[in-house]
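Written out below as structure tokens is the structure these notes cover.
Note that one protein chain is taken out, while the other chains of the complex remain in position.
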Amino acid sequence: MQIGMMGLGRMGANMVRRLSNAGHECVVYDIDPKSVAALVAEGAVGTASMEEFVGKLAKPRHAWLMLPAAITGAVVEQLAGLMEAGDTIVDGGNSNYRDAVDLAARLSAKGVNFVDVGTSGGVHGLERGYCLMIGGPDEAVRQLDPVFASLAPGGDKKAPGTAARGYLHCGPSGAGHFVKMVHNGIEYGMMAAYAEGFNILKAANAGKQERTADAETTPLSEPQYYQFDIDVAQVAEVWRHGSVIGSWLLDLTADALAADPALEQFGGRVSDSGEGRWTVKAAIDTGVPTPVLSSALYSRFSSQGNSTYADKLLSAMRLAFGGHIEKPHKQD
Amino acid sequence: MQIGMMGLGRMGANMVRRLSNAGHECVVYDIDPKSVAALVAEGAVGTASMEEFVGKLAKPRHAWLMLPAAITGAVVEQLAGLMEAGDTIVDGGNSNYRDAVDLAARLSAKGVNFVDVGTSGGVHGLERGYCLMIGGPDEAVRQLDPVFASLAPGGDKKAPGTAARGYLHCGPSGAGHFVKMVHNGIEYGMMAAYAEGFNILKAANAGKQERTADAETTPLSEPQYYQFDIDVAQVAEVWRHGSVIGSWLLDLTADALAADPALEQFGGRVSDSGEGRWTVKAAIDTGVPTPVLSSALYSRFSSQGNSTYADKLLSAMRLAFGGHIEKPHKQD
Amino acid sequence: MQIGMMGLGRMGANMVRRLSNAGHECVVYDIDPKSVAALVAEGAVGTASMEEFVGKLAKPRHAWLMLPAAITGAVVEQLAGLMEAGDTIVDGGNSNYRDAVDLAARLSAKGVNFVDVGTSGGVHGLERGYCLMIGGPDEAVRQLDPVFASLAPGGDKKAPGTAARGYLHCGPSGAGHFVKMVHNGIEYGMMAAYAEGFNILKAANAGKQERTADAETTPLSEPQYYQFDIDVAQVAEVWRHGSVIGSWLLDLTADALAADPALEQFGGRVSDSGEGRWTVKAAIDTGVPTPVLSSALYSRFSSQGNSTYADKLLSAMRLAFGGHIEKPHKQD
Partner (left out) sequence: MQIGMMGLGRMGANMVRRLSNAGHECVVYDIDPKSVAALVAEGAVGTASMEEFVGKLAKPRHAWLMLPAAITGAVVEQLAGLMEAGDTIVDGGNSNYRDAVDLAARLSAKGVNFVDVGTSGGVHGLERGYCLMIGGPDEAVRQLDPVFASLAPGGDKKAPGTAARGYLHCGPSGAGHFVKMVHNGIEYGMMAAYAEGFNILKAANAGKQERTADAETTPLSEPQYYQFDIDVAQVAEVWRHGSVIGSWLLDLTADALAADPALEQFGGRVSDSGEGRWTVKAAIDTGVPTPVLSSALYSRFSSQGNSTYADKLLSAMRLAFGGHIEKPHKQD
């Protein structure tokens, strides 16, 4: 079928490629003409303005947006102004599901459908296919089925429902981004579980290391039990084969550790992209305890330097009640 | 090669089957003669006492134990008393790695090798193969290589090292169980990440539910954003295909949810088997922050009813400073 | 000075008493005429409608509201409709600070001041005085100084600023409730710190207790170190005297434990009143790691039964990968 794609960054461009490979006609637009040109060279239909983009789409139009969350809302409203009842706008970005709920309500007044699609698969999606979590009105979602089927990994076509082929209509507008939000919250938790575990493995030789003997350093009580030099890269590899904790994230981790076991190229500042925050806020609104997902999020906040004031305050208290002089940070 | 297996529970018996299928000669022993008989019927060499078990093993002997952690230590010492310098005892159970460090030291005085093997794969290992994390002296581990290779899933034989085939010599005695311990700590964290996430999905319709309006119930501030009836079983299935959080645990979870989406057969009391505790204690000894792994462990403790006294104390404080009357627990 | 008080529940009525004792003229209103009559009997000026209430206030009027958060917003708007430029409405309840920001903006269009006052002290405030955290326009806050001074505990009148006397103008509208919100977040954390600690003390005799010996129960590894029968009520008392963790909350806890060491009257369902949730959400918005405050909140959620689905899912996973049969909950 014909599909419009707007926003031709890494994700958008790869999705156009995967759709074109599957035989769909892709009309593409981006504010950067070079991004358009690159895909035109690969067979897409290029456009130079939002108006031209809309004009080249056959009715009922289907326009898929892959834009930064910060600008998605405004672009959706602008685009909707150019569209007609029966047309459909798809937001495939990492937007807050609340925006989808609100946008869908506004667009429905005009008869334009809003479909939100949470997309997982990252830079590997072009090859592996994307896992799609979809929210929106039934008819609009039905029309887009060929697109979803091509973007998704595929799989058992005889399985009941589409989930086994990697895409799922989760509910009304907002449901897709809601499920994707929780997906990313889980992702944070899994990543942190691995990271904490490997950090323990790395510390397994603590008993071999000389330890500062000062009043501000807790002695290691039984050093005989911490004498292991564990090859963490090899451990990551072995866990991929037959263990209960095998996963795609572990596959990637094993590759990363094999290439750079000491992770020298990284400094340890871990960004968070919003979904983890929204997940925990949704949990709090609904009274769901999420200690693991929250802990994973806070570790990222701390890595960004945001615990420093609290830490200074703890040092101030320790000085005040116990006369403890703060020990300086290790110099690298 | 020839291998002795002692402890023919679910794990031990299946390992004998996998080894026999690969052509190894298995001498088996268990305190329950029926367990021995069952495997003899499948081709194993049965024995009726520990002495007979040791007597039927060719020198240098290799005896693999799959016993409950609580009795492993005593049995190892008893067995070592019947063995000779150059023989090897393998502990494949879920023992504390500290016991392995101590046992190895005691056995080495007599020249008997102690090899600790952390084994992951659960009830699926017979078919999929077991992921093996091995600690012990080089020569003993080298002798056992054919056994390890057959128990493990196998895989790329051209890959350097054995990790890509699912087994790894991690270090001296204790290193195998240490790595397995951390493996299980990570497992707890991953499981909790999924469980918390699915719990949020289940609560996504909170805005549709009637909410008690009393002073002891926080109102849901924006019910319009919690109107989704998510089919969690379908979501588990779709995440298996192309998403970043795909894993073997998710595969099993999707199956379990497909069979029983409401999880009616479970009450929610989650046991812990020791490794999660040891992991966190090792992290604390070495000063490694493990908020995710700990949170996962504490959720299990709470599910076992161990937070009740603390909770009562909180209610007592709330009554004392604010006159808040405790609300009774929901009746099921 | 003259002050109007609307909402004569436990908190509002006691504040009227404290203000009357200090010589202020209190005009009072409540939808329940009995609550009005009770305070009239103690010397307050009673009114029978919101209109009469406003009518009896001298200009510029000062009306203080102590209402449930759920209805505060609507009542403020209604009341503002009866007031004039230069009048001031004070919200002394446990409202979300965001409502204060929004209400202040709306009321300022009409020239009516909005002052938000976070109030701590609970049922003991009548006697001890209330700690007041104030947000609002400078001039309105200045006018109310005599009221704040009388409600607060008082203290060193020579100290610079008012904080040492128990009240503080924290910033523009919303700042008072923001500071109170964080105050309550800290309160949750402190309460949980004590509760967890006392729970450990109570478990200090674990080594004396018979322990189920089944595959689903982790054995207590070194029972000789858990042989203490600690008198937690006495410990709470001793910590009040000279220790680093002395506090007013501990004073109350010691009293509660002295009266009922086993806390038999409580079931362990701990409500949360909103501020703890808002605190964590504000922390997440601003990227501040708050593992302690969040953990305290989640323990309350769990005590409310909200972790059950997640716990069931963990049991389902354990069955799936390891064949572990869930152990039933203890019967009380």
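In this document, chain identifiers A, B and C correspond to the written order of the chains, with residue numbering beginning at 1 in each.
Rule of thumb we're sticking to: a residue touches a chain if its C-beta (ideal position, glycine included) is under 8 Å from a C-beta of that chain, and two chains touch if they have at least 3 such contacts.
This one's a predicted model, so the numbers in the text were calculated from it and none came from an experiment.
S.K.: Check the options A:N21, A:S49, A:Q209 or A:S273 and report the residue that touches the missing chain.
M.R.: A:S273
S.K.: Among C:G86, C:G171, C:G267 or C:G305, which one is in touch with the chain left out?
M.R.: The single option touching the absent chain is C:G171.
S.K.: Per the definition of touch given earlier, which of A:A22, A:A48 or A:A70 contacts the omitted chain?
M.R.: For the chain that is not drawn, the touching residue is A:A70.
S.K.: Considering the whole complex, not just the chains shown, which residues of chain C touch the missing one?
M.R.: Residues 97-98, 101, 120-122, 125, 128-133, 152-153, 155, 161-168, 170-172, 174-175, 178-179, 182-183, 185-190, 192-194, 196-197, 199-201, 203-204, 206, 218, 220-222, 224-231, 234-235, 237-239, 241-250, 279, 282-283, 285-293, 295-296, 298-299 of chain C touch the chain that is not shown.
S.K.: Even though one chain is hidden, which residues of chain B still touch it in the full complex?
M.R.: 244, 277, 280-281, 284-285, 287-291, 294-295, 297-299, 301-302, 304, 306-307, 310, 321-322
S.K.: Mind listing the chain A residues that contact the chain we can't see here?
M.R.: Residues in contact with the chain left out: 10, 68-70, 96, 122-124, 191-192, 194-196, 198-199, 202-203, 213, 215-219, 221, 248-249, 252-253, 255-257, 260, 263, 266-274, 277, 291, 295, 299-300, 302-303, 305-324, 326-330.
Simple rule for what comes next: only the chains that are shown with their structure count from here on.
S.K.: Would the interface of chain A with chain B count as same or different, where same needs over half of all numbers used to appear in both copies?
M.R.: On the two sides of the chain B and chain A interface, the residue numbers are mostly the same, over half being shared.
S.K.: Using just the Cα atoms, superpose chain B onto chain C and tell me the rotation angle to the nearest 5°.
M.R.: In degrees, rounded to 5: 180.
S.K.: With chain centres defined as C-alpha means, what is the inter-centre distance between chain A and chain C in Å?
M.R.: 37
S.K.: Give, as an integer number of Å, the spacing between the C-alpha centres of chain C and chain B.
M.R.: Taking the mean C-alpha position of each chain, the two centres sit 43 Å apart.
S.K.: Any idea how many Å lie between the Cα centroids of chain A and chain B?
M.R.: The separation of the two C-alpha centroids amounts to 29 Å.
S.K.: Which residues belonging to chain A are in contact with no fewer than two other chains?
M.R.: Residues 244, 285, 287-291, 295, 298-299.
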